[in-house]
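Below is one structure, written out as C-alpha coordinates; comments come after it.
The other protein chains are all here in position, but one chain of the complex has been omitted.
Chain lettering (A, B and C) follows the sequence in which the chains are written, and residue indices restart at 1 in each chain.
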Amino acid sequence: VSVETAGTRAPVRDSVEFARIAAFTDGVFAIAITLLVLSINVPPDLPGSQLWDYLVDTWGQVFAYFLSFAVVGRFWMTHHHVFSLLDDFDQRLIVLNLVFLSLIVLIPFPTELLGDYGTRTVTVVLYAVVVGTASLLNWAMVAHARRAGHLRPDAHGAARRVSGGVLWSAIVFYVSIPIAFVGAGAGQLFWLILLADVVHRRR
Amino acid sequence: VSVETAGTRAPVRDSVEFARIAAFTDGVFAIAITLLVLSINVPPDLPGSQLWDYLVDTWGQVFAYFLSFAVVGRFWMTHHHVFSLLDDFDQRLIVLNLVFLSLIVLIPFPTELLGDYGTRTVTVVLYAVVVGTASLLNWAMVAHARRAGHLRPDAHGAARRVSGGVLWSAIVFYVSIPIAFVGAGAGQLFWLILLADVVHRRR
Amino acid sequence: VSVETAGTRAPVRDSVEFARIAAFTDGVFAIAITLLVLSINVPPDLPGSQLWDYLVDTWGQVFAYFLSFAVVGRFWMTHHHVFSLLDDFDQRLIVLNLVFLSLIVLIPFPTELLGDYGTRTVTVVLYAVVVGTASLLNWAMVAHARRAGHLRPDAHGAARRVSGGVLWSAIVFYVSIPIAFVGAGAGQLFWLILLADVVHRRR
Partner (left out) sequence: VSVETAGTRAPVRDSVEFARIAAFTDGVFAIAITLLVLSINVPPDLPGSQLWDYLVDTWGQVFAYFLSFAVVGRFWMTHHHVFSLLDDFDQRLIVLNLVFLSLIVLIPFPTELLGDYGTRTVTVVLYAVVVGTASLLNWAMVAHARRAGHLRPDAHGAARRVSGGVLWSAIVFYVSIPIAFVGAGAGQLFWLILLADVVHRRR
(Lines give C-alpha, C1' and ligand atoms only; values in the text may rest on other atoms or scores of the structure.)
Protein backbone atom coordinates (compact mmCIF):
# COMPACT_ATOMS: atom_id res chain seq x y z
CA VAL A 1 0.00 0.00 0.00
CA SER A 2 2.80 2.40 0.90
CA VAL A 3 4.25 1.86 -2.58
CA GLU A 4 1.14 3.20 -4.20
CA THR A 5 1.03 6.09 -1.80
CA ALA A 6 4.66 6.88 -2.54
CA GLY A 7 4.09 6.69 -6.29
CA THR A 8 0.87 8.69 -6.27
CA ARG A 9 1.85 12.19 -5.37
CA ALA A 10 5.62 12.33 -5.02
CA PRO A 11 6.97 14.00 -8.17
CA VAL A 12 6.44 17.73 -8.54
CA ARG A 13 6.62 20.37 -11.22
CA ASP A 14 10.35 21.08 -11.27
CA SER A 15 11.54 17.53 -10.77
CA VAL A 16 13.57 15.49 -13.23
CA GLU A 17 10.58 13.10 -13.43
CA PHE A 18 8.19 15.81 -14.60
CA ALA A 19 10.74 16.97 -17.17
CA ARG A 20 11.15 13.41 -18.45
CA ILE A 21 7.40 12.92 -18.91
CA ALA A 22 7.14 16.22 -20.78
CA ALA A 23 10.20 15.33 -22.88
CA PHE A 24 8.89 11.85 -23.70
CA THR A 25 5.51 13.31 -24.67
CA ASP A 26 7.12 16.01 -26.80
CA GLY A 27 9.28 13.34 -28.42
CA VAL A 28 6.27 11.19 -29.26
CA PHE A 29 4.44 14.23 -30.70
CA ALA A 30 7.50 15.26 -32.71
CA ILE A 31 7.90 11.78 -34.18
CA ALA A 32 4.20 11.22 -34.88
CA ILE A 33 4.00 14.56 -36.70
CA THR A 34 7.13 13.79 -38.70
CA LEU A 35 6.05 10.28 -39.69
CA LEU A 36 3.07 11.87 -41.45
CA VAL A 37 5.32 12.54 -44.43
CA LEU A 38 5.65 8.79 -44.96
CA SER A 39 2.00 8.76 -46.06
CA ILE A 40 3.07 10.50 -49.28
CA ASN A 41 4.44 7.84 -51.60
CA VAL A 42 6.97 8.11 -54.43
CA PRO A 43 6.69 5.24 -56.90
CA PRO A 44 9.89 4.21 -58.68
CA ASP A 45 10.41 4.05 -62.44
CA LEU A 46 7.55 6.10 -63.88
CA PRO A 47 8.07 7.45 -67.39
CA GLY A 48 7.92 11.26 -67.89
CA SER A 49 4.25 11.81 -68.60
CA GLN A 50 3.08 9.37 -65.92
CA LEU A 51 5.16 11.09 -63.23
CA TRP A 52 3.26 14.30 -63.86
CA ASP A 53 -0.11 12.51 -63.70
CA TYR A 54 1.00 10.72 -60.55
CA LEU A 55 1.99 13.95 -58.80
CA VAL A 56 -1.35 15.55 -59.70
CA ASP A 57 -3.00 12.54 -58.07
CA THR A 58 -0.97 12.94 -54.86
CA TRP A 59 -2.78 16.18 -53.99
CA GLY A 60 -5.08 14.09 -51.79
CA GLN A 61 -2.06 12.72 -49.91
CA VAL A 62 -0.55 16.20 -49.56
CA PHE A 63 -3.90 17.56 -48.30
CA ALA A 64 -4.16 14.72 -45.76
CA TYR A 65 -0.58 15.45 -44.68
CA PHE A 66 -1.26 19.13 -43.97
CA LEU A 67 -4.60 18.35 -42.29
CA SER A 68 -3.04 15.87 -39.89
CA PHE A 69 -0.04 18.12 -39.32
CA ALA A 70 -2.49 20.82 -38.20
CA VAL A 71 -4.43 18.32 -36.05
CA VAL A 72 -1.34 16.90 -34.31
CA GLY A 73 0.21 20.37 -34.00
CA ARG A 74 -2.98 21.64 -32.36
CA PHE A 75 -3.01 18.67 -29.94
CA TRP A 76 0.60 19.40 -29.08
CA MET A 77 -0.15 23.08 -28.38
CA THR A 78 -3.07 22.10 -26.16
CA HIS A 79 -0.97 19.51 -24.30
CA HIS A 80 1.78 22.06 -23.86
CA HIS A 81 -0.80 24.45 -22.43
CA VAL A 82 -2.32 21.82 -20.12
CA PHE A 83 1.07 20.81 -18.73
CA SER A 84 1.87 24.46 -18.00
CA LEU A 85 -1.19 24.51 -15.72
CA LEU A 86 -0.08 21.52 -13.63
CA ASP A 87 1.50 21.78 -10.25
CA ASP A 88 1.81 18.13 -9.68
CA PHE A 89 0.82 14.79 -11.23
CA ASP A 90 0.12 11.18 -10.31
CA GLN A 91 0.43 7.73 -11.87
CA ARG A 92 -3.12 7.85 -13.24
CA LEU A 93 -2.28 11.03 -15.17
CA ILE A 94 0.79 9.30 -16.64
CA VAL A 95 -1.35 6.33 -17.71
CA LEU A 96 -4.05 8.63 -19.18
CA ASN A 97 -1.27 10.49 -21.00
CA LEU A 98 0.02 7.21 -22.46
CA VAL A 99 -3.45 6.12 -23.60
CA PHE A 100 -3.93 9.57 -25.16
CA LEU A 101 -0.55 9.23 -26.90
CA SER A 102 -1.48 5.79 -28.26
CA LEU A 103 -4.16 7.57 -30.32
CA ILE A 104 -1.89 10.43 -31.37
CA VAL A 105 0.69 7.90 -32.60
CA LEU A 106 -2.05 6.09 -34.50
CA ILE A 107 -2.94 9.21 -36.55
CA PRO A 108 -0.52 8.46 -39.45
CA PHE A 109 -2.63 5.35 -40.20
CA PRO A 110 -6.01 7.11 -40.84
CA THR A 111 -4.01 9.92 -42.49
CA GLU A 112 -2.55 7.55 -45.05
CA LEU A 113 -6.01 6.07 -45.52
CA LEU A 114 -7.46 9.55 -46.03
CA GLY A 115 -4.76 10.39 -48.58
CA ASP A 116 -5.42 7.23 -50.57
CA TYR A 117 -9.19 6.73 -50.07
CA GLY A 118 -10.51 10.19 -49.13
CA THR A 119 -13.84 9.71 -50.89
CA ARG A 120 -14.89 6.59 -48.91
CA THR A 121 -17.19 6.79 -45.88
CA VAL A 122 -15.21 4.20 -43.89
CA THR A 123 -12.06 6.33 -44.18
CA VAL A 124 -13.75 9.46 -42.83
CA VAL A 125 -15.35 7.45 -40.02
CA LEU A 126 -12.02 5.94 -38.96
CA TYR A 127 -10.29 9.34 -39.02
CA ALA A 128 -13.08 10.88 -36.93
CA VAL A 129 -13.06 8.01 -34.41
CA VAL A 130 -9.31 8.29 -33.82
CA VAL A 131 -9.15 12.10 -33.59
CA GLY A 132 -12.41 12.38 -31.65
CA THR A 133 -11.29 9.79 -29.10
CA ALA A 134 -7.91 11.52 -28.72
CA SER A 135 -9.82 14.75 -27.95
CA LEU A 136 -11.96 12.92 -25.41
CA LEU A 137 -8.89 11.49 -23.67
CA ASN A 138 -7.37 14.96 -23.63
CA TRP A 139 -10.53 16.13 -21.89
CA ALA A 140 -10.30 13.23 -19.43
CA MET A 141 -6.74 14.25 -18.54
CA VAL A 142 -7.77 17.80 -17.71
CA ALA A 143 -10.83 16.55 -15.82
CA HIS A 144 -8.69 14.19 -13.72
CA ALA A 145 -6.11 16.92 -13.03
CA ARG A 146 -8.91 19.23 -11.81
CA ARG A 147 -10.62 16.60 -9.71
CA ALA A 148 -7.41 15.27 -8.14
CA GLY A 149 -6.11 18.73 -7.30
CA HIS A 150 -3.05 18.74 -9.54
CA LEU A 151 -3.68 22.22 -10.99
CA ARG A 152 -1.82 25.37 -10.02
CA PRO A 153 -3.98 27.54 -7.75
CA ASP A 154 -4.37 30.22 -10.43
CA ALA A 155 -5.03 27.78 -13.28
CA HIS A 156 -8.65 26.77 -12.74
CA GLY A 157 -10.11 29.30 -15.17
CA ALA A 158 -7.67 28.36 -17.93
CA ALA A 159 -8.28 24.64 -17.30
CA ARG A 160 -12.04 25.13 -17.67
CA ARG A 161 -11.55 26.87 -21.03
CA VAL A 162 -9.12 24.20 -22.32
CA SER A 163 -11.54 21.55 -21.15
CA GLY A 164 -14.36 23.15 -23.12
CA GLY A 165 -12.20 23.44 -26.23
CA VAL A 166 -11.18 19.79 -26.38
CA LEU A 167 -14.69 18.57 -25.56
CA TRP A 168 -16.00 20.70 -28.44
CA SER A 169 -13.39 19.08 -30.73
CA ALA A 170 -14.49 15.62 -29.65
CA ILE A 171 -18.14 16.46 -30.31
CA VAL A 172 -17.44 17.86 -33.80
CA PHE A 173 -15.48 14.76 -34.83
CA TYR A 174 -18.05 12.34 -33.40
CA VAL A 175 -20.96 14.20 -35.02
CA SER A 176 -19.13 14.02 -38.37
CA ILE A 177 -19.45 10.20 -38.23
CA PRO A 178 -23.19 9.96 -39.06
CA ILE A 179 -22.71 12.80 -41.56
CA ALA A 180 -20.00 10.77 -43.33
CA PHE A 181 -22.59 8.04 -43.93
CA VAL A 182 -24.58 10.59 -45.95
CA GLY A 183 -21.47 11.67 -47.86
CA ALA A 184 -17.73 11.29 -47.19
CA GLY A 185 -17.07 14.83 -48.40
CA ALA A 186 -19.78 16.29 -46.17
CA GLY A 187 -18.21 14.62 -43.15
CA GLN A 188 -14.84 16.21 -43.95
CA LEU A 189 -16.36 19.63 -44.58
CA PHE A 190 -18.03 19.45 -41.18
CA TRP A 191 -14.57 19.43 -39.56
CA LEU A 192 -14.13 23.01 -40.81
CA ILE A 193 -16.40 24.13 -37.95
CA LEU A 194 -13.33 23.84 -35.73
CA LEU A 195 -11.45 26.22 -38.03
CA ALA A 196 -14.30 28.72 -37.83
CA ASP A 197 -14.07 28.43 -34.07
CA VAL A 198 -10.35 29.25 -34.11
CA VAL A 199 -10.99 32.27 -36.35
CA HIS A 200 -13.80 33.42 -34.06
CA ARG A 201 -11.74 33.18 -30.89
CA ARG A 202 -8.92 35.11 -32.51
CA ARG A 203 -11.15 38.13 -33.04
CA VAL B 1 43.82 1.90 -15.53
CA SER B 2 43.17 5.51 -14.49
CA VAL B 3 40.98 5.94 -17.57
CA GLU B 4 38.66 3.25 -16.40
CA THR B 5 38.65 4.64 -12.91
CA ALA B 6 37.82 8.09 -14.25
CA GLY B 7 35.03 6.74 -16.43
CA THR B 8 33.57 4.40 -13.85
CA ARG B 9 32.03 6.58 -11.19
CA ALA B 10 32.43 10.20 -12.22
CA PRO B 11 29.01 11.37 -13.45
CA VAL B 12 26.31 11.95 -10.87
CA ARG B 13 22.60 12.44 -10.74
CA ASP B 14 22.36 16.14 -11.62
CA SER B 15 25.11 16.20 -14.23
CA VAL B 16 24.64 16.98 -17.91
CA GLU B 17 25.82 13.40 -18.59
CA PHE B 18 23.02 11.82 -16.57
CA ALA B 19 20.49 14.09 -18.26
CA ARG B 20 21.82 13.10 -21.71
CA ILE B 21 21.53 9.37 -20.95
CA ALA B 22 17.97 9.83 -19.71
CA ALA B 23 17.14 12.01 -22.73
CA PHE B 24 18.67 9.52 -25.19
CA THR B 25 16.77 6.66 -23.56
CA ASP B 26 13.51 8.62 -23.58
CA GLY B 27 14.13 9.47 -27.22
CA VAL B 28 14.67 5.83 -28.13
CA PHE B 29 11.49 4.83 -26.25
CA ALA B 30 9.51 7.62 -27.89
CA ILE B 31 10.66 6.59 -31.37
CA ALA B 32 10.24 2.86 -30.85
CA ILE B 33 6.69 3.38 -29.56
CA THR B 34 5.86 5.67 -32.48
CA LEU B 35 7.30 3.36 -35.15
CA LEU B 36 4.75 0.75 -34.04
CA VAL B 37 2.19 2.50 -36.23
CA LEU B 38 4.22 1.51 -39.30
CA SER B 39 3.18 -2.09 -38.69
CA ILE B 40 -0.34 -1.16 -39.84
CA ASN B 41 -0.31 -1.17 -43.63
CA VAL B 42 -2.47 0.72 -46.11
CA PRO B 43 -2.53 -0.95 -49.53
CA PRO B 44 -3.00 1.39 -52.52
CA ASP B 45 -5.74 1.10 -55.14
CA LEU B 46 -8.32 -1.19 -53.56
CA PRO B 47 -11.85 -0.93 -54.98
CA GLY B 48 -14.70 0.02 -52.59
CA SER B 49 -15.83 -3.33 -51.29
CA GLN B 50 -12.29 -4.69 -50.90
CA LEU B 51 -11.21 -1.68 -48.80
CA TRP B 52 -13.90 -2.56 -46.27
CA ASP B 53 -12.84 -6.21 -46.17
CA TYR B 54 -9.22 -5.14 -45.89
CA LEU B 55 -9.91 -2.86 -42.92
CA VAL B 56 -11.82 -5.61 -41.14
CA ASP B 57 -8.76 -7.81 -41.63
CA THR B 58 -6.43 -5.20 -40.10
CA TRP B 59 -7.97 -5.69 -36.67
CA GLY B 60 -5.08 -8.07 -35.95
CA GLN B 61 -2.58 -5.34 -36.81
CA VAL B 62 -4.46 -2.77 -34.72
CA PHE B 63 -4.60 -5.20 -31.78
CA ALA B 64 -0.84 -5.87 -32.11
CA TYR B 65 -0.25 -2.10 -32.23
CA PHE B 66 -2.13 -1.44 -28.97
CA LEU B 67 -0.57 -4.48 -27.27
CA SER B 68 2.97 -3.36 -28.09
CA PHE B 69 2.14 0.26 -27.24
CA ALA B 70 1.11 -0.94 -23.79
CA VAL B 71 4.22 -3.14 -23.50
CA VAL B 72 6.66 -0.39 -24.53
CA GLY B 73 4.77 2.20 -22.49
CA ARG B 74 5.00 -0.04 -19.44
CA PHE B 75 8.76 -0.57 -19.99
CA TRP B 76 9.16 3.19 -20.25
CA MET B 77 7.28 3.80 -16.99
CA THR B 78 9.42 1.19 -15.23
CA HIS B 79 12.63 2.66 -16.69
CA HIS B 80 11.52 6.11 -15.63
CA HIS B 81 10.90 4.76 -12.11
CA VAL B 82 14.27 2.94 -11.97
CA PHE B 83 16.19 6.04 -13.06
CA SER B 84 14.45 8.07 -10.36
CA LEU B 85 15.97 5.68 -7.80
CA LEU B 86 19.54 6.15 -8.99
CA ASP B 87 22.06 8.35 -7.29
CA ASP B 88 24.86 7.59 -9.61
CA PHE B 89 25.78 5.31 -12.51
CA ASP B 90 28.78 3.69 -14.20
CA GLN B 91 29.80 2.60 -17.69
CA ARG B 92 28.44 -0.92 -17.17
CA LEU B 93 25.00 0.48 -16.44
CA ILE B 94 25.17 2.53 -19.68
CA VAL B 95 26.12 -0.61 -21.61
CA LEU B 96 23.34 -2.67 -19.95
CA ASN B 97 20.95 0.16 -20.79
CA LEU B 98 22.01 0.05 -24.45
CA VAL B 99 21.63 -3.74 -24.65
CA PHE B 100 18.19 -3.39 -23.04
CA LEU B 101 17.30 -0.68 -25.57
CA SER B 102 18.42 -2.89 -28.47
CA LEU B 103 15.53 -5.21 -27.53
CA ILE B 104 13.04 -2.39 -27.02
CA VAL B 105 13.89 -1.03 -30.47
CA LEU B 106 13.43 -4.51 -31.92
CA ILE B 107 9.80 -4.74 -30.69
CA PRO B 108 8.24 -3.26 -33.88
CA PHE B 109 9.53 -6.37 -35.74
CA PRO B 110 7.69 -9.06 -33.70
CA THR B 111 4.76 -6.62 -33.48
CA GLU B 112 4.43 -6.49 -37.25
CA LEU B 113 4.80 -10.28 -37.30
CA LEU B 114 2.07 -10.63 -34.67
CA GLY B 115 -0.22 -8.33 -36.64
CA ASP B 116 0.25 -10.31 -39.84
CA TYR B 117 0.68 -13.86 -38.50
CA GLY B 118 -0.91 -13.83 -35.03
CA THR B 119 -2.15 -17.41 -35.25
CA ARG B 120 1.29 -19.00 -35.81
CA THR B 121 3.33 -20.49 -32.99
CA VAL B 122 6.64 -19.10 -34.28
CA THR B 123 5.25 -15.55 -34.09
CA VAL B 124 4.16 -15.87 -30.48
CA VAL B 125 7.51 -17.48 -29.56
CA LEU B 126 9.49 -14.66 -31.16
CA TYR B 127 7.37 -11.99 -29.45
CA ALA B 128 7.78 -13.70 -26.07
CA VAL B 129 11.55 -14.12 -26.53
CA VAL B 130 12.07 -10.43 -27.33
CA VAL B 131 9.80 -9.03 -24.59
CA GLY B 132 10.90 -11.62 -22.02
CA THR B 133 14.58 -10.90 -22.64
CA ALA B 134 13.96 -7.15 -22.44
CA SER B 135 12.36 -7.74 -19.01
CA LEU B 136 15.32 -9.84 -17.95
CA LEU B 137 17.77 -7.11 -18.97
CA ASN B 138 15.67 -4.60 -17.08
CA TRP B 139 16.03 -6.82 -14.05
CA ALA B 140 19.80 -7.08 -14.65
CA MET B 141 20.05 -3.27 -14.67
CA VAL B 142 18.32 -2.96 -11.31
CA ALA B 143 20.38 -5.83 -9.90
CA HIS B 144 23.63 -4.19 -11.02
CA ALA B 145 22.57 -0.79 -9.63
CA ARG B 146 21.83 -2.42 -6.27
CA ARG B 147 25.03 -4.45 -6.16
CA ALA B 148 27.29 -1.59 -7.28
CA GLY B 149 25.77 0.87 -4.82
CA HIS B 150 24.26 3.30 -7.31
CA LEU B 151 20.88 3.54 -5.56
CA ARG B 152 19.72 6.45 -3.45
CA PRO B 153 19.91 5.56 0.26
CA ASP B 154 16.11 5.54 0.59
CA ALA B 155 15.45 3.61 -2.63
CA HIS B 156 16.30 0.03 -1.67
CA GLY B 157 12.73 -0.99 -0.87
CA ALA B 158 11.38 0.45 -4.11
CA ALA B 159 14.21 -1.16 -6.10
CA ARG B 160 13.38 -4.57 -4.62
CA ARG B 161 9.74 -4.21 -5.67
CA VAL B 162 10.61 -3.04 -9.21
CA SER B 163 13.06 -5.91 -9.45
CA GLY B 164 10.34 -8.39 -8.52
CA GLY B 165 7.93 -6.90 -11.04
CA VAL B 166 10.23 -7.13 -14.05
CA LEU B 167 11.40 -10.61 -13.10
CA TRP B 168 7.76 -11.70 -12.94
CA SER B 169 7.21 -10.22 -16.43
CA ALA B 170 10.19 -12.14 -17.77
CA ILE B 171 8.91 -15.39 -16.26
CA VAL B 172 5.39 -14.96 -17.70
CA PHE B 173 6.73 -14.31 -21.21
CA TYR B 174 9.23 -17.19 -21.06
CA VAL B 175 6.61 -19.61 -19.73
CA SER B 176 4.29 -18.60 -22.59
CA ILE B 177 6.82 -20.07 -25.04
CA PRO B 178 6.11 -23.79 -24.36
CA ILE B 179 2.39 -22.91 -24.11
CA ALA B 180 2.52 -21.37 -27.61
CA PHE B 181 3.66 -24.75 -28.94
CA VAL B 182 0.36 -26.16 -27.69
CA GLY B 183 -1.59 -23.29 -29.26
CA ALA B 184 -0.60 -19.81 -30.47
CA GLY B 185 -3.75 -18.29 -28.98
CA ALA B 186 -3.17 -19.96 -25.60
CA GLY B 187 0.31 -18.44 -25.47
CA GLN B 188 -1.09 -14.96 -26.07
CA LEU B 189 -3.89 -15.41 -23.54
CA PHE B 190 -1.29 -16.39 -20.94
CA TRP B 191 0.20 -12.87 -21.20
CA LEU B 192 -3.03 -11.56 -19.65
CA ILE B 193 -1.74 -12.77 -16.28
CA LEU B 194 0.35 -9.58 -16.23
CA LEU B 195 -2.79 -7.51 -16.68
CA ALA B 196 -4.45 -9.33 -13.79
CA ASP B 197 -1.39 -8.49 -11.75
CA VAL B 198 -1.70 -4.77 -12.55
CA VAL B 199 -5.37 -4.83 -11.61
CA HIS B 200 -4.57 -6.66 -8.37
CA ARG B 201 -1.86 -4.22 -7.35
CA ARG B 202 -4.15 -1.30 -8.01
CA ARG B 203 -6.62 -2.52 -5.41
CA VAL C 1 -10.29 38.48 -23.76
CA SER C 2 -8.10 37.98 -20.72
CA VAL C 3 -7.31 34.45 -21.95
CA GLU C 4 -5.73 35.79 -25.09
CA THR C 5 -3.83 38.42 -23.14
CA ALA C 6 -2.61 35.76 -20.75
CA GLY C 7 -1.56 33.47 -23.58
CA THR C 8 0.06 36.16 -25.69
CA ARG C 9 3.07 37.29 -23.77
CA ALA C 10 3.34 35.19 -20.64
CA PRO C 11 6.13 32.64 -21.22
CA VAL C 12 9.68 33.94 -21.18
CA ARG C 13 13.11 32.77 -22.21
CA ASP C 14 14.05 30.58 -19.25
CA SER C 15 10.63 29.05 -18.71
CA VAL C 16 9.76 25.38 -19.05
CA GLU C 17 7.43 26.41 -21.93
CA PHE C 18 10.23 27.98 -23.96
CA ALA C 19 12.39 24.91 -23.37
CA ARG C 20 9.56 22.61 -24.52
CA ILE C 21 9.05 24.55 -27.75
CA ALA C 22 12.76 24.47 -28.50
CA ALA C 23 12.89 20.76 -27.62
CA PHE C 24 9.88 19.92 -29.78
CA THR C 25 11.36 21.87 -32.69
CA ASP C 26 14.75 20.21 -32.26
CA GLY C 27 12.99 16.85 -32.13
CA VAL C 28 11.13 17.52 -35.35
CA PHE C 29 14.35 18.66 -37.05
CA ALA C 30 16.23 15.62 -35.77
CA ILE C 31 13.57 13.23 -37.05
CA ALA C 32 13.06 14.96 -40.40
CA ILE C 33 16.82 14.88 -41.05
CA THR C 34 17.03 11.22 -40.05
CA LEU C 35 14.05 10.11 -42.15
CA LEU C 36 15.98 11.33 -45.21
CA VAL C 37 17.84 8.01 -45.21
CA LEU C 38 14.56 6.23 -46.01
CA SER C 39 14.69 7.81 -49.48
CA ILE C 40 17.56 5.44 -50.32
CA ASN C 41 16.02 2.09 -51.22
CA VAL C 42 17.46 -1.41 -51.00
CA PRO C 43 15.69 -3.86 -53.32
CA PRO C 44 15.57 -7.48 -52.18
CA ASP C 45 16.82 -10.48 -54.14
CA LEU C 46 19.05 -8.97 -56.80
CA PRO C 47 21.66 -11.32 -58.34
CA GLY C 48 25.34 -10.36 -58.04
CA SER C 49 25.88 -8.30 -61.16
CA GLN C 50 22.57 -6.46 -60.86
CA LEU C 51 23.33 -5.39 -57.27
CA TRP C 52 26.42 -3.59 -58.49
CA ASP C 53 24.49 -1.86 -61.30
CA TYR C 54 21.76 -0.98 -58.84
CA LEU C 55 24.18 0.62 -56.37
CA VAL C 56 25.78 2.65 -59.16
CA ASP C 57 22.28 3.90 -60.00
CA THR C 58 21.63 4.96 -56.38
CA TRP C 59 24.21 7.75 -56.62
CA GLY C 60 21.30 10.10 -57.40
CA GLN C 61 19.54 9.02 -54.20
CA VAL C 62 22.74 9.40 -52.16
CA PHE C 63 23.33 12.86 -53.69
CA ALA C 64 19.74 13.90 -52.86
CA TYR C 65 20.24 12.57 -49.31
CA PHE C 66 23.37 14.66 -48.70
CA LEU C 67 21.83 17.75 -50.35
CA SER C 68 18.73 17.61 -48.15
CA PHE C 69 20.81 16.79 -45.07
CA ALA C 70 22.76 20.00 -45.74
CA VAL C 71 19.53 21.95 -46.36
CA VAL C 72 17.76 20.72 -43.21
CA GLY C 73 20.99 21.03 -41.18
CA ARG C 74 21.36 24.65 -42.35
CA PHE C 75 17.73 25.40 -41.44
CA TRP C 76 18.31 23.91 -38.01
CA MET C 77 21.45 26.04 -37.45
CA THR C 78 19.53 29.16 -38.49
CA HIS C 79 16.60 28.26 -36.25
CA HIS C 80 18.96 27.62 -33.37
CA HIS C 81 20.51 31.05 -33.99
CA VAL C 82 17.12 32.80 -34.23
CA PHE C 83 15.90 31.25 -30.97
CA SER C 84 19.09 32.40 -29.23
CA LEU C 85 18.11 35.99 -30.15
CA LEU C 86 14.65 35.78 -28.58
CA ASP C 87 13.76 37.21 -25.23
CA ASP C 88 10.17 36.24 -25.34
CA PHE C 89 7.55 34.75 -27.69
CA ASP C 90 3.82 34.71 -28.32
CA GLN C 91 1.22 32.31 -29.68
CA ARG C 92 1.59 33.67 -33.22
CA LEU C 93 5.29 32.80 -33.18
CA ILE C 94 4.43 29.24 -32.08
CA VAL C 95 1.93 28.95 -34.93
CA LEU C 96 4.41 30.38 -37.47
CA ASN C 97 6.98 27.92 -36.12
CA LEU C 98 4.55 25.01 -36.65
CA VAL C 99 3.72 26.13 -40.22
CA PHE C 100 7.46 26.43 -40.90
CA LEU C 101 7.99 22.93 -39.46
CA SER C 102 5.23 21.50 -41.67
CA LEU C 103 7.46 22.36 -44.65
CA ILE C 104 10.65 21.06 -43.02
CA VAL C 105 8.92 17.75 -42.30
CA LEU C 106 7.75 17.62 -45.91
CA ILE C 107 11.34 17.75 -47.26
CA PRO C 108 11.85 13.94 -47.35
CA PHE C 109 9.10 13.81 -50.02
CA PRO C 110 10.75 16.08 -52.66
CA THR C 111 14.09 14.54 -51.61
CA GLU C 112 12.92 11.06 -52.54
CA LEU C 113 11.49 12.51 -55.76
CA LEU C 114 14.82 14.19 -56.51
CA GLY C 115 16.70 10.95 -55.88
CA ASP C 116 14.45 8.98 -58.21
CA TYR C 117 13.58 11.60 -60.87
CA GLY C 118 16.37 14.19 -60.64
CA THR C 119 16.34 14.98 -64.36
CA ARG C 120 12.67 16.03 -64.53
CA THR C 121 11.59 19.68 -64.36
CA VAL C 122 8.59 18.96 -62.11
CA THR C 123 10.88 17.42 -59.48
CA VAL C 124 13.18 20.43 -59.33
CA VAL C 125 10.18 22.78 -59.21
CA LEU C 126 8.61 20.90 -56.28
CA TYR C 127 11.90 20.83 -54.36
CA ALA C 128 12.39 24.56 -54.91
CA VAL C 129 8.81 25.39 -53.88
CA VAL C 130 9.09 23.47 -50.60
CA VAL C 131 12.56 24.74 -49.61
CA GLY C 132 11.90 28.29 -50.86
CA THR C 133 8.65 28.51 -48.91
CA ALA C 134 10.33 27.15 -45.78
CA SER C 135 12.92 29.93 -46.13
CA LEU C 136 10.18 32.50 -46.54
CA LEU C 137 8.41 31.29 -43.40
CA ASN C 138 11.71 31.43 -41.54
CA TRP C 139 11.97 35.05 -42.67
CA ALA C 140 8.39 35.69 -41.52
CA MET C 141 9.23 34.34 -38.07
CA VAL C 142 12.18 36.69 -37.68
CA ALA C 143 10.13 39.59 -39.07
CA HIS C 144 7.33 38.93 -36.59
CA ALA C 145 9.77 38.61 -33.67
CA ARG C 146 11.30 41.99 -34.62
CA ARG C 147 7.97 43.75 -35.11
CA ALA C 148 6.38 42.35 -31.94
CA GLY C 149 9.39 43.20 -29.78
CA HIS C 150 10.39 39.66 -28.84
CA LEU C 151 14.11 40.16 -29.56
CA ARG C 152 16.78 40.63 -26.93
CA PRO C 153 17.86 44.30 -26.76
CA ASP C 154 21.30 43.52 -28.22
CA ALA C 155 20.04 41.17 -30.95
CA HIS C 156 18.67 43.57 -33.56
CA GLY C 157 21.81 43.63 -35.70
CA ALA C 158 22.09 39.82 -35.71
CA ALA C 159 18.36 39.48 -36.49
CA ARG C 160 18.71 41.80 -39.50
CA ARG C 161 21.57 39.69 -40.86
CA VAL C 162 19.72 36.37 -40.31
CA SER C 163 16.67 37.91 -41.95
CA GLY C 164 18.71 38.89 -45.01
CA GLY C 165 20.23 35.41 -45.24
CA VAL C 166 16.96 33.48 -45.24
CA LEU C 167 15.31 35.94 -47.64
CA TRP C 168 18.25 35.45 -50.01
CA SER C 169 17.76 31.66 -49.75
CA ALA C 170 14.06 32.03 -50.59
CA ILE C 171 14.87 34.20 -53.63
CA VAL C 172 17.48 31.76 -54.97
CA PHE C 173 15.08 28.79 -54.70
CA TYR C 174 12.15 30.69 -56.23
CA VAL C 175 14.29 32.02 -59.10
CA SER C 176 15.46 28.45 -59.81
CA ILE C 177 11.84 27.55 -60.70
CA PRO C 178 11.68 29.30 -64.09
CA ILE C 179 15.26 28.16 -64.73
CA ALA C 180 14.18 24.53 -64.16
CA PHE C 181 11.71 24.92 -67.03
CA VAL C 182 14.69 25.61 -69.31
CA GLY C 183 16.59 22.62 -67.91
CA ALA C 184 16.22 20.54 -64.72
CA GLY C 185 20.00 20.39 -64.28
CA ALA C 186 20.37 24.17 -64.71
CA GLY C 187 17.81 24.73 -61.94
CA GLN C 188 19.78 22.51 -59.57
CA LEU C 189 23.10 24.11 -60.48
CA PHE C 190 21.60 27.51 -59.68
CA TRP C 191 21.19 26.41 -56.05
CA LEU C 192 25.02 26.37 -55.80
CA ILE C 193 24.86 30.19 -55.55
CA LEU C 194 23.99 29.66 -51.87
CA LEU C 195 27.14 27.60 -51.42
CA ALA C 196 29.22 30.37 -53.01
CA ASP C 197 27.61 32.74 -50.56
CA VAL C 198 28.60 30.60 -47.59
CA VAL C 199 32.19 30.39 -48.86
CA HIS C 200 32.25 34.16 -49.39
CA ARG C 201 30.99 34.97 -45.92
CA ARG C 202 33.51 32.63 -44.35
CA ARG C 203 36.42 34.63 -45.81
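Here is the rule we use: a residue touches a chain if its C-beta (ideal position, glycine included) is under 8 Å from a C-beta of that chain, and two chains touch if they have at least 3 such contacts.
What you see is a predicted model; the values in this text were computed from it and never measured.
Enquirer: For the chain not shown, which residue from C:Leu36, C:Leu96 or C:Val142 touches it across the whole complex?
Expert: Counting the whole complex, the residue in contact with the absent chain is C:Leu36.
Enquirer: Would you write out the residues of subunit B that touch the absent chain, in ascending order?
Expert: 3-4, 6-7, 11, 16-17, 20-21, 23-24, 27-28, 30-32, 35, 38-39, 41, 94, 98, 101-102, 105-106, 108-109, 112-113, 116-117, 120, 122-123, 126
Enquirer: Residue-wise, where is subunit C in contact with the chain that is not depicted?
Expert: Where subunit C meets the chain not shown: residues 19, 22-23, 26-27, 29-31, 33-38, 40, 42, 44-46, 48, 51-52, 55, 65-66, 69-70, 73, 76-77, 80-81, 83-84, 158, 161, 201-202.
Operating definition for what follows: only the chains that are shown with their structure count from here on.
Enquirer: Rounded to a whole Å, what is the gap between the Cα centroids of subunit A and subunit C?
Expert: About 25 Å separates the centre of subunit A from that of subunit C.
Enquirer: Residues touching two or more other chains, restricted to subunit B: which are they?
Expert: Subunit B, residues with two or more chain partners: 27, 31.
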